[in-house]
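Following this message is one structure expressed as structure tokens.
All protein chains but one are shown at their positions in the complex.
By letter and in written order, the chains are A, B and C; residue numbering begins at 1 in each of them.
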Amino acid sequence: MNQVNQSGWKPSTPDAVAGEAATTTGNRALMLEEKLIFEIGDNDTTGVDFAGSAPAKAGALANEGPSSPTLRPSPEYRLAGLERTAPINLPGLSEPETVRHYTRLSRQNYAIDLGLFPLGSCTMKHNPRLNEKMARLPGFADIHPLQPRETVQGALELMNELAFWLIDLTGMDGVAMSPKAGAHGELCGILCIRAALEARGDARSVVLVPESAHGTNPATAAFAGYKVENIPATKGGRVDLAALKSRLGPDVAAVMITNPNTCGLFEPEMKAISDAVHAAGGFVYCDGANFNAIVGKVRPGDLGIDAMHINLHKTFSTPHGGGGPGSGPVVLSKEVGQFAPLPYTARTADGVVHLIEEEQAEAFSAEHFGGRVQSFGRMTAFHGQMGMFTRALSYILSHGADGLKQVAEDSVLNANYILRSLEDVLEAPFAFSGPCMHEAIFSDRGFADGFSTIDVAKALIDEGFHPMTMYFPLVVHGAMLVEPTETESKANLDQFIVALRSIAEKARAGDESLKAAPVFAPRRRLDETLAARKPVLTRIPSPTARIAVKEP
Amino acid sequence: MNQVNQSGWKPSTPDAVAGEAATTTGNRALMLEEKLIFEIGDNDTTGVDFAGSAPAKAGALANEGPSSPTLRPSPEYRLAGLERTAPINLPGLSEPETVRHYTRLSRQNYAIDLGLFPLGSCTMKHNPRLNEKMARLPGFADIHPLQPRETVQGALELMNELAFWLIDLTGMDGVAMSPKAGAHGELCGILCIRAALEARGDARSVVLVPESAHGTNPATAAFAGYKVENIPATKGGRVDLAALKSRLGPDVAAVMITNPNTCGLFEPEMKAISDAVHAAGGFVYCDGANFNAIVGKVRPGDLGIDAMHINLHKTFSTPHGGGGPGSGPVVLSKEVGQFAPLPYTARTADGVVHLIEEEQAEAFSAEHFGGRVQSFGRMTAFHGQMGMFTRALSYILSHGADGLKQVAEDSVLNANYILRSLEDVLEAPFAFSGPCMHEAIFSDRGFADGFSTIDVAKALIDEGFHPMTMYFPLVVHGAMLVEPTETESKANLDQFIVALRSIAEKARAGDESLKAAPVFAPRRRLDETLAARKPVLTRIPSPTARIAVKEP
Amino acid sequence: MRYLPLTDADRADMLNVIGASSVDDLFIDVPEEARLDGPIHGLPMHATEMEVERHLGALARKNMVAGEVPFFLGCGAYKHHIPASVDHLIQRGEFLTAYTPYQPEIAQGTLQVLFEFQTQVARLYGCEVANASMYDGSTACWEAIGMARRITRRTKAILSDGLHPHYVSVCRTMARFTGDTLDTAVPMLDAGTDAERLIASIDKDTSCVVVQYPDILGRIADLQPIADAAHAVGALLVAVVTEPVALGLIKAPGEMGADIVVGEGQSIGVGLQFGGPYVGLFACREKHVRQMPGRLCGETVDAEGKRGFVLTLSTREQHIRREKATSNICTNSGLCALAFSVHMTLLGEKGLRTLAEINHARAVLVAGRLAAIPGVELVNDAFFNEFTVTLPVEARPAVHAMVEKGVLGGVSLGRLYPDDAALANGLVIAVTETVTDADIDALEAALTEVVR
Partner (left out) sequence: MRYLPLTDADRADMLNVIGASSVDDLFIDVPEEARLDGPIHGLPMHATEMEVERHLGALARKNMVAGEVPFFLGCGAYKHHIPASVDHLIQRGEFLTAYTPYQPEIAQGTLQVLFEFQTQVARLYGCEVANASMYDGSTACWEAIGMARRITRRTKAILSDGLHPHYVSVCRTMARFTGDTLDTAVPMLDAGTDAERLIASIDKDTSCVVVQYPDILGRIADLQPIADAAHAVGALLVAVVTEPVALGLIKAPGEMGADIVVGEGQSIGVGLQFGGPYVGLFACREKHVRQMPGRLCGETVDAEGKRGFVLTLSTREQHIRREKATSNICTNSGLCALAFSVHMTLLGEKGLRTLAEINHARAVLVAGRLAAIPGVELVNDAFFNEFTVTLPVEARPAVHAMVEKGVLGGVSLGRLYPDDAALANGLVIAVTETVTDADIDALEAALTEVVR
């Protein structure tokens, strides 16, 4: 996560790096340039063969697929005259070129597999390869969401089992499995709350959100039709309970709290907050993006929370994949859970957990919620992110009761180690108030004039590290949010600390070399202003460059 | 393939590349340094969990593995007092560190997946990922070589099928499947020949090998107990038939010919050579490493060859894997085939192909060879490189009758395109005598004083290409053997030609910048002399550096 | 534990640096009474790879695998052959374990892929611009309605009866809270689409008309008349495509006047996966781009003037605009977008067209074979690779009966519309290039028997 360039940095062409002999290809040994597919492919090339596209066969393989092309009707047949005639302009590449194109491109990326990726709030931890293997078992990867239930019992069992552990780990009543990511889970939770309020005829209009909240919180509340108001924070970086209490009232539908919060701090008064909100007739939504810091240490259900999403791609390490997919199951209290979307999973009085779809909804609602079906409907076409469920369950079972707790402890230990190792060179606004949770926050105060967080971030790139989250949360000036995660060794942390310390010292001293960073990356700093001013979002078929570019 | 540094280049510490800000980590953004496992791991760390190593379980997974540790006897039990007591000093890493260690190391490699890899004689072509997938089917990957035959019928069928096509494509009588690589195949072929000679009581002592031959040819002949003598070449880069004929005699057991030869030329008089050798009572071994140039265009069996190995890792594209594994089945004439090692596959009179192991050998020998079992024995413990057979068959079936022939044609076309596009700037010693086959050969004649092939090679590295084969074959001065293969696009060839042309011009002009190359690679030129003078082949447990190194 | 690198000695050293006596000191903000002691209750201790594999393997084996039986299911998720190189490439650690490309200097790989993906989607859909992906087709569909509301400042959306009922359900969920009005209907087992009803319903309050193409019954019809009618009153046409392979053979919605085209990309590169993760595609006119939800990648230059790519127009997004964002979406479907893009690059126009032709030809063949079964009637006149038949019996039990014979023989309309008895005998059958002649024989035999 990241904010737009707030430092006002503008690109300028620096002196060509001396000593760098230019190459004719633009390549620099293993740092390889790669053109667009539109520049190397064409409409007549394909990297896929089709049966029948070969000349008549001299012999044929056994177990053959589609029969010969003579069975093909003329293309007009049964197409209502809608045949596509004009070229689509989708360039193809042979398989060798395709493999090379994407392999070369991949090498222009940083990734967890390469090194420390301390992006605060994002939880970039090791993605076990066992989980990838499990998700690819044909019994999970190659089943259709509309197959008859009797043919997918194993898949439903898997969802049930994951749901069981999510409920167990959070101490809640049930879980809506279908949300596709954290933000979708937020929406799910807020809609459950809204439905619960509406069911009691209580039309409230405001959702309170701390200033430090992730952007998805206010966006979600607005998406669900609520007005958003800010809750102020204390000097110590926590929700100001007194201020919150004074704002509560009959118009407040819900309060959205992130806990641990986006400053990496646990909200010690969470239970008091919940009690106050409940007393005022509202509900408490918890943004569970940082659940990884407390899994096995405390159960949100014990703190009075009504709804909380869990980013399986954070706490349970399903890979981020360069932007997704994620998965955002929402654990719910019984009160709001009865309105949850289907499929929904809940634990009945006998302790058994059930996966409820449309067909079981009636019976289940009658028994468990003592009423008719009140689900507010579907949030997505099918069951949710099955591929992520498999990975998350594999992760949970692999870690187990001892390992998951250790995850929380080690992630917190690593963050505090970084906090205490750097607070003398980087201002740590909340360090005075005690330990942090899984991430350490610093500000750019104390840097020389004209130097800001972005300069530190870009210099880290040259050192072989991914930068921390920049300029978020908004409550800290030039925030640098560092989340090392539990899958980093002490040696990695130590190397990171040395590098960051040296950069911080340069930023304090106003060392101009920081402004040029990164110098070793595939690209120097990019002009984001130009990109936004004259957006070029697709390649136009005949390349009439709208901005002057030097072809790589 | 490569020769030792023949240019006499010595390392010297050049001026630090100006403008390169040093980083504290030694990393250069995505070009990451990586320590040895002995520097980052320790004896007490492991990245593998074991059942029973966890504290007593609160619950347990279904389908569990080994039972609890209490079943373990004391370690002395049934070990004859041989317990290992002293530390082994095998450092372990956690899984996250392991994945990162090898991922980072991998990025210091060039590979086909990254770009053109024109290593002559080595045939670095695209490795289809389908073949990887097929080799990993549990039915092939997870079966034991000593399983009862009734449980591995599919595996035996696969070997049979591959053998069928190898026989078909070469026009030979049978094929020994077990050799593990090309050189092992050579040995197999020469042993068959020797056994055939011995069987007729004809003890011959000499094997003739062209000067241009690959090093494995003379090494194999010597390994099999023969004296090696050179055959001279003509100006046109072919075997000198007259000279060969004059050397033939009762002491010559075999002639080893590479065809297409290592200068990338077809031996047009192959049949005449075979006839002459046979007339003199000897046998013809063909080094089939370059079969990829002629597959589907001509059958070695039609040229009088008695034995030829096929490098499945060249012609049939099983991946080279940084040095292996390969696979070197040997196709054989009936005359020498009867002595082949087991398992052996041959086509009987009715056209059916049979895989023969020890148990079928007797019946088969009687029927097919009209005699008793004459196999000279095993060449390896089991059936050969099953994993490579699967890939090679997948490759052959994918290409089919039309595709395989196109492979030969395109590989020859690509090589000739390079030959003709560069012969004006690089001396091409045999270009006058007509087209080449799948590889183009150049020499370093015409370079400025003190410049040689190695300088061109190292400059290509900076351009993002792998160098060609250097200083091989020995018959060409400063040989540069360029094999583009058929899986390169014209655009790639064109870019390579531009880069190589510009480097060649610099070499002719004596441009000193070539001597510094590569400057962008993970390492500058390495000191091979030092490595050989004071070999450090393993990490000594307590690192007492024997040569001064700057730790990365 | 294999995934945790810290040793006990490390932990002690680090606590020492921090100045804490135990790790519990770091959790002092967690109220004493809520803190959990000891290992997590209920969960087993950490498990070996083998144990996890055995456990999950046993669950996986309980499912009937699409690739192992005659398989004819569609309705929003399709079984196509995915080349082996696709999975190889998306497993490259540099793609798999990267984050959203917020640091463009070391994320050009992901960014260039997104730029190429956006272009591929835009061209496939016949639109000017596309975004970097949504969660899936159903959520993209709702986002399109929201976008139309923002553009037109109207709140009535007219949904075709051919729109996937699960998509309708997602829209209904949201509309209930946003105040949008949805005009919906249930399809009839007719060859014709509901274009006339749609056109008749359009009025000056209409923000958009939403039409699926091919629709839930596999029907295809020209969208231009609907587009014209919508445009005449300033409303937009939203087209929804659940089977992108179709657009290799039939006209793109963008070519027929659609203003926003959204859909499911699963068919290309992604695989069935019991419904997710999939990848939502979203394209529109350039003039509307600032109302678009989701991430956008754009071209720019670096400080040396070299071409490069960045995420752009982020002032539409939650992390900048917060409650004023066009959507709350953050994490999207990056890796599935990559898979889509790799597969599409392998196909290219030529491959896509051939693939689409084969799909259509196979479907026509199967439709003919099934329609010849006594009592079975073909509903569609025109279709791509999916069509509807009516059976002389209820389709839902028929599908179960076919399962008994080892055939996954289609999706019953009873499953999709449990409350609409008029549709109970309808069966939707999808036929792709993965269907063999033997599969067709098996389906024909099974269906013949169960309708007898």
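Operating definition for what follows: a residue touches a chain if its C-beta (ideal position, glycine included) is under 8 Å from a C-beta of that chain, and two chains touch if they have at least 3 such contacts.
Every value quoted in this text rests on a predicted model; they were computed, and no experiment measured them.
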Inset, instruction - Sort through B:Arg247, B:His354, B:His368 or B:Lys458 and give me the one touching the missing partner chain. - result: B:Lys458
Inset, instruction - Could you tell which one of B:Gly225, B:Gly249 or B:Gly371 touches the chain left off the display? - result: B:Gly225
Legend entry - Among B:Thr25, B:Asn290 or B:Ser489, residue touching the chain not depicted: B:Ser489
Inset, instruction - Can you list, in ascending order, the chain A residues touching the missing chain? - result: 29-30, 42, 44-51, 54-65, 93-97, 99, 103, 128-130, 132-133
Legend entry - Residues of chain C in contact with the chain not shown: 2, 48-50, 81, 83-84, 88, 91-93, 346, 433-434, 436
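Simple rule for what comes next: only the chains that are shown with their structure count from here on.
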Legend entry - Centre-to-centre distance between chain C and chain B (centres being mean Cα positions), rounded to whole Å: 45
Inset, instruction - List, in ascending order, every residue of chain A touching at least 2 other chains. - result: 95, 99, 103, 107-110, 112-114, 126, 128, 397-398, 400-402, 461, 487-489, 518, 521-522
Inset, instruction - Pull out every residue in chain C that's touching 2 or more other chains. - result: 1-5, 39, 41-47, 49, 51-52, 55, 57-58, 83, 85, 87-88, 93, 105-106
